[in-house]
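The structure follows.
All protein chains of the complex are present and in place, except for one that has been dropped.
Labels run A, B and C following the written order; every chain starts at residue 1.
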Amino acid sequence: MVGGGRDAFIGAVHRMAAGLDGLIELTCGAFSADPDKSKASGADLFLPADRCYASWPEMLERERTLPDDRRMDFVSIVAPNHLHAPVATAALDAGFPVVCDKPMTLSLSEAQGLARKVESKGLLFALTHNYTGYPLVKEARHRVAAGELGTIRKILVEYPQGWLATAIEDDGQKQADWRTDPARAGASCCMGDIGTHAENLSEYVTGLQITELCADLTTFLPGRRLDDDGSVLLRFDNGARGVLQASQVSIAEENALRIRVYGDRGGLDWSQEEPNTLILKWPDRPREVVRASGPTLSAAATFNTRLPMGHPEGFIEAFANLYRNFALSLDAQRQGVEPQPEWSDFPSVHDGVRGMAFIEAVVDNSAGEAKWTPLR
Amino acid sequence: MVGGGRDAFIGAVHRMAAGLDGLIELTCGAFSADPDKSKASGADLFLPADRCYASWPEMLERERTLPDDRRMDFVSIVAPNHLHAPVATAALDAGFPVVCDKPMTLSLSEAQGLARKVESKGLLFALTHNYTGYPLVKEARHRVAAGELGTIRKILVEYPQGWLATAIEDDGQKQADWRTDPARAGASCCMGDIGTHAENLSEYVTGLQITELCADLTTFLPGRRLDDDGSVLLRFDNGARGVLQASQVSIAEENALRIRVYGDRGGLDWSQEEPNTLILKWPDRPREVVRASGPTLSAAATFNTRLPMGHPEGFIEAFANLYRNFALSLDAQRQGVEPQPEWSDFPSVHDGVRGMAFIEAVVDNSAGEAKWTPLR
Amino acid sequence: MVGGGRDAFIGAVHRMAAGLDGLIELTCGAFSADPDKSKASGADLFLPADRCYASWPEMLERERTLPDDRRMDFVSIVAPNHLHAPVATAALDAGFPVVCDKPMTLSLSEAQGLARKVESKGLLFALTHNYTGYPLVKEARHRVAAGELGTIRKILVEYPQGWLATAIEDDGQKQADWRTDPARAGASCCMGDIGTHAENLSEYVTGLQITELCADLTTFLPGRRLDDDGSVLLRFDNGARGVLQASQVSIAEENALRIRVYGDRGGLDWSQEEPNTLILKWPDRPREVVRASGPTLSAAATFNTRLPMGHPEGFIEAFANLYRNFALSLDAQRQGVEPQPEWSDFPSVHDGVRGMAFIEAVVDNSAGEAKWTPLR
Partner (left out) sequence: MVGGGRDAFIGAVHRMAAGLDGLIELTCGAFSADPDKSKASGADLFLPADRCYASWPEMLERERTLPDDRRMDFVSIVAPNHLHAPVATAALDAGFPVVCDKPMTLSLSEAQGLARKVESKGLLFALTHNYTGYPLVKEARHRVAAGELGTIRKILVEYPQGWLATAIEDDGQKQADWRTDPARAGASCCMGDIGTHAENLSEYVTGLQITELCADLTTFLPGRRLDDDGSVLLRFDNGARGVLQASQVSIAEENALRIRVYGDRGGLDWSQEEPNTLILKWPDRPREVVRASGPTLSAAATFNTRLPMGHPEGFIEAFANLYRNFALSLDAQRQGVEPQPEWSDFPSVHDGVRGMAFIEAVVDNSAGEAKWTPLR
């Protein structure tokens, strides 16, 4: 693991998620840019001292020389955005598969370079767009793919949060500090941190691709260096229209990612804060409340559920699905066997490229005069 | 009453709403362009034959000559949009106050003419943006005006319906037939019929005005002559941003008007389909579920509620609030007394002018190349 | 109308409900035991002075002598419980059909006497168990009757309110004052005022009858003369089991009547505070959210709905369904025609007898040593 030391947030989530199913064990890490902090963080996690590295280059260097049965199996990158590309590239060069947090890189061109690297090395790469790990998101994708909603016409995806409604970065809040810093976060705060989740979710669920967009980004907090709010009109490759809105200043909102999709035969509605419910809407019969582990679920949803219905699974379990599917794919690759279709269901480096293209198009459109900006 | 004969929808709603509080009684009408149907419709309503007129000009002509204690007190216009301006103008010229359905006219210039007429005559005029009649919409407006939410930053208003998801106008469905006909509905179907409700609601609740907008209107049904879906980016006069989306092809949606407002101190959320609940969101304490007739309501909300909490009031009661406030204002005007502040709380001809300006700006922007179109 | 003068609550509801559909007009009344207040209340309602009576005996005496086209058509009794039986009996004796508020009488024997009177006179009698007027309650009854839920096993009905959580009767609150007075309310406060609504709802929806019960009534407020809370175990005539709990000290609850029914094939769930939604639960497919005016509704539900889906109807509209069905039945009886089946769907004097039997059984059981008390 690279990053995720004391005071970090997402590193602990990755560790709980990776370990949940008993398939993955944390073996070593470079948890901080500060060597002492890195080693102390590793000790907190009961790691032996010789596997707590002072830096990530040292980790890659040492681990590659360990014997097969002791060497780490893959690298998990949970550091701020500016480190994703360099660490991932070095890890791939050292022969390690990679799990990387999102957004994938600082820029689209960096993302494209990383995609070429992944392809040339033939190593597995997963991007943690974790919200697609929820079983009912997979169910939603299945329903659309099966044609139950008919031709998709309208897609509404929103991601309101309120945690940046005040300038907490000025008070040293670590998460806010780097996310509002262009050097570490990239060209966008709100669209990079959460807008890409919404974009990825909309394409994952519908199987469509955004072709052009029109955006209005705003920075509400004086002195803040990146956007903290944005709304985007979307057009999709089948003619569907959509709206994506993301905000970190929607005060008192928690983490309210939601997607609604309307076709010409039916509609669906899913909200991350009540993730075990999926609403299906029909013109000729009552709405259906599809529940995790309930009757009539697809294989994709069932495979990614652990408990009987009424036993709520949450954020960690959805995140764990990504790690589990990655681990199963990795094991299959090593053993030279064909993975089950469900095992390959995790976000790829190509999802990362689309995410970076989305961020750049939104930032360009919002700053420019043109009404529509294409998204290649 | 003009319009609202057999097979009409909104006329019956107007009648139930107007009569609910025992202040207004239906006395006469020209219920249809077809004289026979008009008279038959009046008979259905237990009106005497001599007050069931063959046409609205006949009604105005005859009623103006009746003695004070028999003459109708005002005209309620519930016919399709193209009749609003001519009937309203003639009624005002005949000395009758007017209650008129929305959108107010076929065009902005017609609306401006009507506004001048209302001002020159000094007669009362109400536009039935009925959703602002809900007590908790009034509570929402009160909370914003009192500064409880702080400076408003973000406004999300949406109005999804699904009833035009198929081309029911081709099957002779009367409501769909005229609403998709430019000659009777005006320049827009979706934005005229429901988008203006959303626009009006956003300005009513926040007290802000939209200054510019960027729109994407769509007609999903082949052969349909007007838009059936639209999404609009909004900018408000205090710098707030917003999104308005309305749709008549959001399949299986009922009448899901909803508004969310975020300030720098708090947020609010109200949905028409569960109108007796208003959610208030705070960064430093739990969300509050404000309920109609519940504790701590403003005078504006209390005045527009009839029943104790837990006794749901709905669409008719909200509509009735508009009629009741209009009737109380009319009575005060006649008696030469000062109306209570709550009595004047009904949508005016100026709201109608803004609604028509909104429709024209949205249609212009969507058809053009410019990113932003101002709304004067 | 008898009762419902200034300061009363339910009288105004009856008037709005009766008038909503344009079929019933208030013509006269004895609105208070105080002659001056009765007359002033009538004047508030725009009634002519000669139809505002000093007392209900005067009203019956005078009205019976009026010519057919001026005489009132029926009597609506909205006074406290102890007046129900004498006024209803006198009205029936004077030849007037009756609409009477619930609970029907002060005692079971009084109720049985009234039932005999209704039968001997052959006049229509309606008891305002108004909650059965909601369209989705009728839908629930239809679904059970059609066998969709299979054999009913379990019935949960609850009616929590919080308005008597403090001793407001000591502060002169009029509604609380008479409801906690045995001389005017009868043997029970909580079970009489709201428990009977729950009992009636459970039998209306399921078509079953309670055969025995076991109760625990409580008076939480020191000095209060009647119960303010109660829980009852129920056994039904088909072997089903149930729980009925009602409370007026469930602090901060509004008017949260709810019924859940489970059969061996499916279940249902309806709540008065969100009356336009009925949840159906199935073991082999997702839950269905049935909505008022939505697709696949029964004729019974459709007949009792006025607006398209998404336009909420509430308490007044449900109450109005009872009055409308009564008025249609009355008109049919007068014209000697067969009423449509839907017209006869209002609570009868026999429902009132069952309600009084329920109250007495609950009070007896709670005070005694026996575990089960039969309900004949």
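Methods note: a contact is a pair of C-beta atoms (placed from the backbone, for glycine too) under 8 Å apart; a residue touches a chain by one contact, two chains touch by 3 or more.
This is a predicted model, so every value here is computed, not measured.
Participant: Pick out which of B:C189, B:L280 or B:A320 touches the chain that's been left out of the picture.
Facilitator: If we include the chain that is not displayed, B:L280 is the one touching it.
Participant: For chain C, enumerate the residues touching the unshown chain of the complex.
Facilitator: Contact residues on chain C toward the absent chain are 153-154, 156, 158, 160, 162, 165-166, 214, 216, 218, 220, 229, 231, 233, 235, 241-243, 245, 247, 249-253, 260, 262-267, 281-283, 287, 369-371.
Participant: Given the full complex, what residues of chain B touch the hidden partner chain?
Facilitator: Here the touching residues of chain B are 279-280, 282-291, 294-296.
Participant: Name, in rising order, the residues on chain A that touch the hidden chain in the full complex.
Facilitator: On the side of chain A, residues 9, 12-13, 15-16, 19-22, 45-46, 161, 163, 253-256, 272-276, 291, 294, 306-317 touch the unshown chain.
Keep in mind that, in the parts below, only the chains that are shown with their structure count from here on.
Participant: Quick check on this structure: which chain has its C-alpha centroid closest to the centroid of all protein C-alpha atoms?
Facilitator: B
Participant: State, to the nearest whole Å, the distance from the C-alpha centre of chain A to the C-alpha centre of chain B.
Facilitator: 43
Participant: How many Å are there between the centre of chain A and the centre of chain C, using C-alpha atoms for each centre?
Facilitator: Chain centroid spacing, chain A to chain C, equals 55 Å.
Participant: Mind pulling the chain A residues that touch 2 or more other chains?
Facilitator: Expected reply: 282-283, 287.
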